[in-house]
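Here's the structure we're looking at; comments come further down.
Heads up, one of the protein chains got dropped from this complex, but the rest are sitting where they should.
Coming up: chain A.
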Amino acid sequence: MVHQTEDVQGLVRRPPAPEARTAEAAGSDTTSPKRPRRPRISRPTLAGLGFIAPLAVYMVLFYLYPLVENVSMSLHRFTRATYVTGEAPFVGTDIYREVIGSATFAPTIVQTGLFVVISLVFQYTIGLTLAVFFQRHFPLSGVLRGLFLVPWLLPIIVSGTTWQWMMDADSGVINGLLGVIGIDSVWWLNADNALWAVIIANIWLGIPFNLVILYSGLQNIPTDLYEAASVDGASPWRQFWSITFPLLRPVTAITLLLGFVYTLKVVDIIWIMTTGSGSSQTLATWAYSMAFGKGSSAIIRYSEASVVGTVLLLIAVAMGFVYLAVQRRQEA
């Protein structure tokens, strides 16, 4: 019981690593040669299939089907007439070519890249700094670390509206504070600056996630390494670069990988602050605006939206494979 409750606490604090144990078990079993079926073996397997059946049905209906629908829409031309006639002719990759050839495509890719890369660099750096700061316990450290997670758990629409108001050009507190130190007001949410505004808010949102994962990674570094380094007279700076950072590399890889995927698909924080206007349009918000006829796209353009969606989908699947590869390498 002790073991399990500790486990749960671990799971609450840090996102779990469930595949780890199941994978070990699977590995040992699949390597053994096939044995003739005996009731003792096949009964649990049969029961297992029964227990997993709801999930299988669920995933086919609510993941696979919508995704297939999405891809299918990207290959058929949905127009205004589709609503009346129900007809959407198959056009192959025509719409892909149109979307990639459109004037919006290149800038959106660049903005998406900036949004993701800059967000990740700062989220990771700040998250790691904080994780190291919290690595050694001090009075109140547990409570403060817990409070750092609050932004992560709040509805994004709440944080988004708050940032929007804080960045108001005339009455926002950020310009107010900048004014105190003699910096002119910034039009945070106008077309040119919108990208920076949403990046700042998104960095803030991502810090807790990085802190949690990196902190738990730090907890797995044996303390005697640091003790030995101290005895040898290594400064804390030196200790960080020769012990902490190298040993944290596997965790870093996973953190950045997941961060990449999650940042790429962000819609809500951007949408709430700027509706993806001006420089803040990314692939995800572009797809959203075309799919539902909001923001930069006044009319609904399902097919174009599905094209962008399918591109995002392919990136996600590719990243899934990268994740698998990273994991394999770490096991080896």
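Quick notes on this structure:
Everything below uses one rule, namely that contacts are C-beta pairs under 8 Å (C-beta built on N, C-alpha and C of every residue); 3 or more make two chains touch, one makes a residue touch a chain; residues count from 1.
Keep this in mind: contacts and distances are computed from a predicted model.
UniProt lists the omitted chain of the complex under the protein name "Carbohydrate ABC transporter permease" (options: "Xanthine dehydrogenase", "Putative membrane protein", "Acetolactate synthase" or "Carbohydrate ABC transporter permease"). Touching the chain that is not shown, out of A:Thr93, A:Thr125, A:Thr161 or A:Ser242: A:Thr161 (per the contact rule at the top).
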